[in-house]
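Heads up, one of the protein chains got dropped from this complex, but the rest are sitting where they should.
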Amino acid sequence: MSELQQTNPVPATAKWKIPQEFLTAKSATYCALFLPLAALPLLIDSSFVYHIAILVCLNAIITSGLGVIVRVDQLSLAHGAFAGIGAYASALAVIKLGVPFLLSLVLAALAAGVAAVLLGRLVLGLKGVYFVLATFAFNELFRMIMLLLPEISGGTNGLSNIPAAEIAGLEISSKPGFYIFIALALAATLLVVWMILRSPIGRAFDAISGNLPLAQASGIPPRRYQILAFTSGSVIAGVGGGIMAAYVGFISPESFTFWFSVNTIIMLIVGGRYSIMGPVLGALLLTPLPEVLRSTGQLQQIIYGVCLIAILRFMPGGVSGLIDRFAELMSGRK
Amino acid sequence: MSFEAFLIQTGVNGLILGALYLLMAVGFTLVFGSLRVVNFAHGEFYMLGGFAAYFTTVTMGLPAIASIPLAFLFVAVLGLFCERAVFRPFRGDELNGMIASIGLALILQNGALMLFGPMPLAMPPFAEGLTRFGSIVIPTSRLLAIVISAAVLAIFYVVMMHTRVGRAVRAMVQDAEVASTFGIHPGLVYPLGFALGVGLAAVAGAVMAPLFSVSPFTGHTPLLKAFLVVVLGGLGSIPGAAIASLAVGLIESYTATFYGSLAADGLILLLAVIMLVMRPNGLLGRAMRVG
Amino acid sequence: MKKNLAALVLGASLLTAAHAQAEDVLKLGAPFPLSGPGAAWGTAVLNGVKLAAKDVNEAGGLKVGDTTYKIEVVAYDDKYSASEEVTVVNRLLSVEGVKFFTGPIPSAGLLAVQPMLKKADAVAITLAFTSKAIGPDYPGIFRVSITSHEMAQPQVNWLIKNVGVKKVVGLFENDETGHAMEADTATAYKKAGATYSSEFFERGTVDFVSLLTRVLFKDIDAIELSGMSPTTSGLIIKQARELGFTGKIVRTGGPATQEIVHVAGKEAAEGIVVHAPINPYDEQMAAFIARYEGEYGAGMNGFAPFFYDGTRMMLKAMQDAGTVEDPIAVRDAMAALSEYEGVLGKVSWVGEETYGINRQISVPFYIAEIRDGKEKVVATCNVIVCE
């Protein structure tokens, strides 16, 4: 798997975190781009724009989870299943145990985390294509198990009227309220991902995906860090699933199929898998597409497919790769 | 029907199912073997094979038997184009090749949805009625489907074993580097291997179109079944796929008949995950060259 | 460059929504299964609604109070999936600002969106079979089709008496609709004295050999298809005949004759006894069928006229209530309608005793037999008995 980096022409964005002064130029560009956008929905104040903005944040959270997994060169096709595990854990906790919303998200994270560790320990020894196939099988298995346990999952009817999200008694199911909550949740997720990736843990991730044999020869235990990356990515997906359940108010095994994982991959690759802001960009560009092209649903899927192949081929760094390069030019380096 | 006859009937159903799955899986394993790419669009080529069969028999009114070669030809040519446009740039890069195949699956499925509409289309069966062997009953249309599949697989076997193209593709499946030292030009063999593989998927689609109905959504189940057979039989191994598809057919038939189809699908998926973990190379697959 | 692209995309969709408001248009939300196994029903009821809107528009539009409205049907594909239903209805409520719905029709989909519809006090007509579809806590939802709850017992009694059915197996899809129908059908057969058992299968299955092998092993004399989706019932009939089943096949659920004949072929479909919501030979209905097939092509599904009348009743209720802004007033006006002269004949609401609220349509229905690919009515029924 590690030769993956060598074969495709990666632009010179050093995936490796280069010391402070380079960071400020790039983060300045991203802040200039995203802060006004984040405020836009509050200014427009239309329920449709809130709906889109909430979906963008939701997709960005779940996709940034996948971004952590891809950091150790592992692609997971089970991201839908982990979002599903989180969604069911959170929804059932709220419905059956009356647990408050935030605590149910913690339970969602725990459930997804435990499942990820178990699966990770089982399959992370596999190389490249085999690992991806195992996650593909796991995603189908999750849907199958949910259908086989109608008492828990509600079977094909799923769980309906999941109580609206409320924090400390204050119901936030109103569009502006929920948007502010999910925007903060996205910011928190990006902060956690940034902390992981710039810490020694992130260094180990980059070493493992950069040159596995040398990483081992430097004393890095590959399995432990691969499972760590896989678990943290899946936990983020689980939390995202929990928030989605509260917002949509309904989940069923059909909401977390193979195509859910596919959409996450497309957003990550289009946005850019080498930068923390890649998932946010991918979500921003691709989420509004289905709403705008609502009537011709098929056209939207075709555009998804074409974007995926084109970006894979011509811009492996994705859109954020372009912005990184733009930021580099801005800071007079290169 | 006595209990023994019931057990034998379920076994016969399983063998029929296995033969159908083999036709679906052999194309998938050939594409992986020659191109080292897991093709997530395999189901879509099966579906297009079904539509090709529908148009040759229903719209153009040709005899049903003619739909098989025409479906193969139409989809094989499409396969050549897809290999050139989508897979060539990712040769030797399995992960990106796989993601690209997901993009291709999206394009083909939704393209078919826009062209042919969502309604399932029914086709006249190859044959009406049923054939009895003692108390065992086999729908004639399925018996014919098995005969056709057997014929197609026989032709495929002959092509692979006794023609230059076949030997070249087989050499590429064994070991791409060694093969190229013998002057086998990958630029030629890769598209041929891919076209042959997806052509077989189209034949499976054409054979099964009259049994079930044809619609843009029929691709997902065959992809899952082909994937299970190939994982159990071993990626890139055609004999492995043969054994595994009969095993999957039998397991599914017995489990589905006694515990319902959902439990059957779940059981087989579990077996696939266990096989992937215990023996990633499957029953007869070659070890993935590591690093 | 990135920022204005995103703003442009959002701005464009806002524009379309604003434009529609200017010209006095009344939007009807129409979330239907337009793809997948339920597509046959979805397209039929959508055409029924469109025909109703067309008739009203051609007669000069809907005069409510002092404004006349042009009726616009906003249709979206819910792909017969509950999660898609939520997205589609969410969009209809929040983007299109719709207050009056025709659909959703799948039971699972309706249950998923009931809270949303209730919060918006929306008025909706449905044909979902589940008994939870209508009830006092969802007063805005009207069911314009009769369900197995009403029609199972009379039809089964007639089958046992006239067709001599004794050992029956019922086949149902493993979802909300399937479970609802299974409950009513099982009680009906057991009360009528037949030996009966049920089997479930996953929606979207195409290969029924394993299931049918188990069913045929029970040596039964009839298979009950109840209300499963049309294409699926065609496949089951074809594969059952191919496995040597010569017994009776009956279908006491929703209409599917065109699809059965189309998929299973005339020969396999011969002699199948089906529930027929309409009597094609009643002259008012025959005229409607002619108009429908003139507009949308041959092979009208039996649910279409139900949604035609349902839509006309909803529009009439708006006129009676004299408003399109207050859905609650329209809802009460609609509930007040009785003996409404529709294509289906005299239509009124029942359901107080069974569902706790009068939201269940009550119309005569029929039993027919498929002969040479056509439905031939053999009995007329009401909620008590069929002759």
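So that you can tell them apart, the chains are marked A, B and C in the order they are listed, and the count of residues begins at 1 in each.
As a working rule, contacts are C-beta pairs under 8 Å (C-beta built on N, C-alpha and C of every residue); 3 or more make two chains touch, one makes a residue touch a chain.
By our rule, contacts and distances are computed from a predicted model.
Only one of "Dihydroorotate dehydrogenase", "Lipopolysaccharide export system ATP-binding protein LptB", "Dihydroxyacetone kinase DhaL subunit" or "ATP synthase subunit c" fits the UniProt record of the hidden chain, and that name is "Lipopolysaccharide export system ATP-binding protein LptB". Considering the intact complex, the chain excluded from display touches A. Within the complete assembly, A:195 is the residue of A:28, A:97, A:118 or A:195 that touches the hidden chain. Within the complete assembly, A:220 is the residue of A:145, A:220, A:299 or A:330 that touches the hidden chain. Residues touching the missing chain, restricted to chain A, are 5-6, 10, 12, 14-16, 18, 195-196, 198-201, 203-204, 206-207, 210-211, 213-222 (touch as defined at the top).
Here, only the chains that are shown with their structure count from here on.
Remark: chain A and chain B have CA centroids separated by 33 Å (rounded to whole angstrom).
Along chain C, residues 77, 174, 202 each make contact with two or more other chains.
Residue positions 147, 297 of chain A are each in touch with at least two other chains. On the chain C side of its complex with chain B, the touching residues are 34-37, 39-40, 43, 77, 174, 200-202, 204-207, 209-211, 213-214, 216-217, 219, 231, 234-235, 238-239, 242-244, 262-263, 265, 267. Per the touch definition, chain A reaches chain C in the complex via residues 33, 36-37, 40, 44, 46-49, 51-52, 147, 155-158, 160-161, 248-252, 254-255, 281, 284-285, 288, 291-292, 294-295, 297, 319, 323. Chain C contributes residues 2-3, 6-7, 9-10, 12-14, 17, 76-77, 81-83, 86-87, 90-91, 94-95, 107-108, 111-116, 174-176, 202-203 to its touches with chain A in the complex.
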